[in-house]
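There's a structure below that I have some questions on.
Every protein chain except one is present and positioned as in the full complex.
Right, chain A next:
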Amino acid sequence: MSLNRVDKRKFTEIRPISIEQNYVNKDGSALFKFGDSAVLCSINGPTEVKVRDEKLDKATIDVLFKPWIGSPGTNEKTHELVLRSTLESIIQANLHPRTLIQVVCQVLMDDGSILATAINATTMALINAGISMRDIAVAVSCVICKDGTILIDPKEQEIEENQSFHTFAFNKVSLNLLFCESFGVFTEKQYFDCYELSKTAAQEVINEIHNAIKYNITNGR
């Protein structure tokens, strides 16, 4: 049964995660990989903000999402909105009024579940930048195949032939739903099955993040 996936993973298994912080010389940065999907995120800020975007009581959060190939389109704009609204609910923006926190996500390799990878990369970069946060966000994608099986953290090949595609982001403290994007045709039960499986997988991502931070601290990075 476990041989049914292209890379011989179990249905509910996430791909190997690799996390590298301080990747580029910015205020904070991180490279996050879900198998072959890789997103590099760099943070600038809190820095000076344009008068037009200035908010009197909190920091302005600006997100740029750069695709792997081609120029950004409506898909990338949607990712930007998702990342920004997710970050606005976890960053303590009120600590830095009248400043700008700029987040740049560059896709280095796209092998499916790219939005989830980007959310996790951003979380790691924010931790690296030392921006105060209430909580951290972790994201996992899944697909429901035509025969009803749920595959966690799908590769591009698995996304192409599916019934529906879901991306969930949870916060670490209460594991409530931060963000959800589900498209396709599915039943209520299938949706909540995906929800629970993604939540379990998100816990694994949190553990990996823990290990990465521990490793960085013990090695004095």
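FYI, contacts are C-beta pairs under 8 Å (C-beta built on N, C-alpha and C of every residue); 3 or more make two chains touch, one makes a residue touch a chain; residues count from 1.
The rule we apply is simple: contacts and distances are computed from a predicted model.
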| item | value |
| --- | --- |
| Chain not present in the shown complex, as UniProt names it (candidates "Replication factor C subunit 3", "Ribosomal RNA-processing protein 43", "Protein FMC1 homolog" or "Acyl carrier protein") | "Ribosomal RNA-processing protein 43" |
| Residue in contact with the excluded chain [from A:89, A:203 or A:216] | A:89 |
| Option touching the unshown chain, where A:22, A:44, A:99 or A:182 are the choices | A:182 |
| Among A:18, A:47 or A:75, residue touching the chain not depicted | A:75 |
| Residues belonging to chain A that touch the chain removed from view | 74-75, 77-78, 80-82, 85-86, 88-90, 134-135, 164-166, 171, 174, 176-188, 191-192, 195 |
